[in-house]
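A single protein chain has been omitted; all remaining protein chains appear in their positions.
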Amino acid sequence: MLPGERLVLTTCVWCGTGCQFYLRVRDNRLVGVVPSRSHPISRGRLCLKGWKSFQFVHHPDRLKYPMIRNSKGQLERVSWEEALDYVAGRLMEIKRKYGPEAIAVFGSAKCTNEDNYVLVRFARATIGTDHVDHCARLCHASTVAGLARSFGSGAMTNSIDEIEDAEVILITGSNTSEQHPVIASHMMRALNRGARLIVVDPRRIPMARIAHIHLSHRPGTDIAWINGFINVIVNEGLADMDFVRNHTTGFEEMWEVAKEYTPDVVESITGIPKEDLIRAARMYASAEKAMIFYAMGITQHVTGTHNVFALANLAMVTGHIGKPSTGVNPLRGQNNVQGASDLAVVPGKLPGYQDPTDPEVRRKFARVWGVEPPAWKGFASTQVSDAIMDGTVKAVYIMGENPVRSHPDIRHIEEAFENLEFLVVQDIFPTETTKFAHVVLPATAWGEKDGTFTNTDRRVQRVRRAVAPPAEARDDWWIIQEVARRMGDDYGFEDPSQIFDEMASLMPIYSGISYDRIEREGIPWPCPSPDHPGTPYLHRDGKFNTPDGRGRFFPVRHVDPPELPDEEYPFYLTTGRVGVHWHTGSMSRRIHYLEREVPEPFVEINPEDARTLGVRTGDRIRVCSRRGCVEAKALVTDTVSRGVVFSTFHFEEAPINLLTINVLDPIALIPELKVSAVRIEKVERNA
Amino acid sequence: MLKRLTWEQVRDVLRNLEGMGYTVLHPAKNEFGDWIPRQGIPERWPEDFPNYLFPFLREIVLPSTEPVFDTADYRPIFHTYGKIAFFGARPCDATALAYTDAFYLERLFRDKHYEKRRKDLFVISVACTRPCENSFCRTMGAGPFAGKGFDIQLYPVEGLWYAEAGSDAARELLRDYPDADAGRLEEWRKKVLERFPLYDRTKLRYPVPSPVRDFLSDRCFSCGGCIWLCPTCTCYNERQPAGLNVVVREQDACLLSGYHRLAKGASLRPTMKEMMGFRYECKLGIGFCTGCGRCSTTCIGYAAMDAYLEKTLGGE
Partner (left out) sequence: MSMKLHLNFVNVPLPARIVSIVDEAPDIKTFVIRYDRSAQVLPGQFVMLFPGRLWEIPISVAWTGDEEIALTIARVGKVTSALFQMNVGDKIGVRGPYGRPWPMDLLRDGRVLFVIGGLGLAPVLMAFEQLNKATLVYGARSSRFLLYRDRYDRWKREGKEVLLTVDRASEEWDGHVGVVTTLLDEEIVSSHDYAVVAGPPIMMKFASEMLEKLGMESDRIFLTLENHMKCGVGLCGHCRVGDKYVCVDGPVFSLKEIRRLEEWAAGEVI
């Protein structure tokens, strides 16, 4: 490398694609990125976030010292000793007084598998609580719940490598080119090789502009169009009935429902012209290899799990599953949301999707952890605010999350957090959540720590330390281990590879993986033994991971979203992200080029609606729902259809989740973030 | 001057350069299978070296971020990698260096930061024998042999290394080696040239036909990759990074909307189509493209020069 510089290969910190690249290090600072041509996913390609990823690491706002809130209500710098003693002492006190169920723990999809594993052990063994959750609740809880029931495994069925061989690609509820740019790149390659692209999305996203068919449905009507596809496919004899007979159960019950969804019915519910629906259904069904990709547009609904069932039904009806370049592929948002889910940073599970009520499993964990994990099922993060309000939860320990901004109905969660007896937040930047914390602990950021991430196609890949952390920031796993030690539970980890070995020994899906094996290239789980090559696609030959080995059809019906536009609130509000920003913006808004691309909040509105309201691009508008109002600049664009407005949740200045509705999917407990009803007003400037 | 050297003699030249205080960099595959420059004198020439994906040569003279002055006392800050002998530069990159030299040193204002680093750089290019991924260097007149931008250009001819001197320093270094037969080299060059595709250069000109521009714009996702990797992209931005008392200049990319934004959020080129036009004006209109193919390798949307070529030449 150039004199005075080093290169460190690592995995990208933003999305779940799992690109790898080299960080350039000069004088203990990150100064740039060099792409890796040999990496199987990125192949020398990166999105702007990846290219400029390093810039947030050295931002002066980084948390540098442990802090405890003093009697005046201010955070005051203390020593690590003092902070750790205090945290351990308070947690023990609360546990003694109210029991372990009074403590909830949030993990993070931005942290490594190792960090999350130590957190999970801390929660379930040291504290003894099952209230463990992380932000996957807000994105793919419905995927995990849905696909686990349909197929027996709640992850992407196929791998990114296989995309280029697909004949048809169906994208729904994923703005792939902005949210998973390098996955979109693999799709572009498939298109160049002759594949057809179907996009079903209420917005005319960039992928829709190059699609062969774009179906624009009303927000919240996904089940209707998917059932419509199935209806056309079965009625036209395009279904793979051999596959259905040999590898699935429940087709009849499903068909009882789906047969009602004729193209006419679907058109009236979704607004999709029936000719287009039929054309798209035929295209999907008649391909040899067809892949479905989806993301938050499917999952962040009250019907999120049902939407996922519907997609699974569609893939099974056509036999597009269990073969290369097919399947139902949820695109996981966060870099390590797959890993955090694998490690059971969710209630009611143990690492590796193991059942905490299974005595065999309990014994296995008890042998390593010294105690048996709780057998009860804890709260989802979206239920925690209610649990705090009714006094069940007294203390919350958060590692690397900002629930005060990312969760729906912000007011409610703020109120709850104010009521907490004890809140510990471990993070790299001050956030809206640290404002409520009693103790703030500075953690090392990506680029400063070793570990692994598991990307959206289940590939376990190395993350490497390139520079030293600022001041007194410490690795997340170290912090938790130190707290645990003070609570009388010593894990004895000295470095992340030890942690990995322990967790792999407990998780059959990871058990063949070790740092040595993934030094050069990641391995997709399941990888049950050291000589197993890993599993690029699941359910080979139609063998599902369900108890009877068969895929399950679930009949699902369209129901209206909990809130529909009416006279008072005539617009659909749908929320999402833009390509250059990340979630609550605490990292991306500290990166110059990302911030410069989209420096301020905006609301997309269709040209015709804009004309009626007398709004032009750049005008300030106020968006109000039954729960509150935010102001932002209008962006007039045909990306959204009439009657729909779109905004993002990146900006503190316009916290859009003030407006969304706190109604949860009853199965996955994921909030409805994609549909709410709003009214738009132009803000008149006093001249 | 054209000389004839054995591989051992090539290594002697590199040793001499080391003796003169240069750090020698040469191509090597790292443990992950990527080509990254390595310090020291190579044992052998890696036949399979295509080119670096990252434009390290540009990086040496024009780092993608560098501090330029101190905000407290306006003291200039000068970042350098020291004296570097860059062995194994590909001809396209040597040509690119000649372009950036002309831009940074031969116009109204000379850039001292660039100039000082350039003076400390000794370039030994090695002629290519096979076209690499996505390249069309021959069409752009930048490969497989460089006409400028090198101190020494080596040709691997029949087990020997023919050495062409491009600077006085190089002539001095090569003086004592036997002369080579220019005719032999010419024959070799002709043979090699035939392996390289040649497109109709007259069609690779600005302006970009409108349908092509639409096609490319629809597929550009503004990652900036084609620019971060372009050996001739030199646009930069200056700013004070948060928390530091220096102004840095860092490479900027004209396919990012922020590049074109004016005060109050107005923009000179509000649409992707206009930004795309702006880029092609520069690369093909002004003529800064060397045909190295990096942009095509890194383009997320498969909408870089290779797509341009295919669309304008219509499969010729």
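Letters A and B name the chains as they come in the text, with residue numbers starting at 1 for each one.
Throughout what follows, a contact is a pair of C-beta atoms (placed from the backbone, for glycine too) under 8 Å apart; a residue touches a chain by one contact, two chains touch by 3 or more.
Quantities reported herein were computed from a predicted structural model and do not represent experimental measurements.
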Missing chain: touched chains present in the view: B
Contacting the left-out chain in the complete assembly, out of B:16, B:71 or B:271: B:71
Residue among B:35, B:104 or B:177 touching the omitted chain: B:104
Listed residues B:38, B:79, B:148 or B:260, member touching the removed chain: B:260
Hidden-chain contact residue, picked from the options B:9, B:134 or B:234: B:234
For chain B, residues in touch with the removed chain: 68-69, 71, 73-76, 103-104, 107-113, 206-211, 234-240, 247, 249, 252, 254, 259-264, 268, 277-278, 280-282, 285-286
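The rule we apply is simple: only the chains that are shown with their structure count from here on.
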Euclidean distance of C-alpha centroids - chain A vs chain B, Å: 39
Partner chain B, residues of chain A touching it in the complex: 1-4, 7, 9, 22, 31-32, 34-39, 43-48, 50-51, 55, 58-61, 177-178, 181-182, 184-185, 188-189, 192, 206, 209-210, 520, 579-580, 590, 592-593, 596-597, 599, 618
Sites on chain B touched by chain A in the complex: 23, 25, 30-39, 53-54, 56, 59-60, 63-65, 81-82, 84, 218-219, 221-225, 228-229, 239, 241-243, 253, 256-258, 261, 265, 297-302
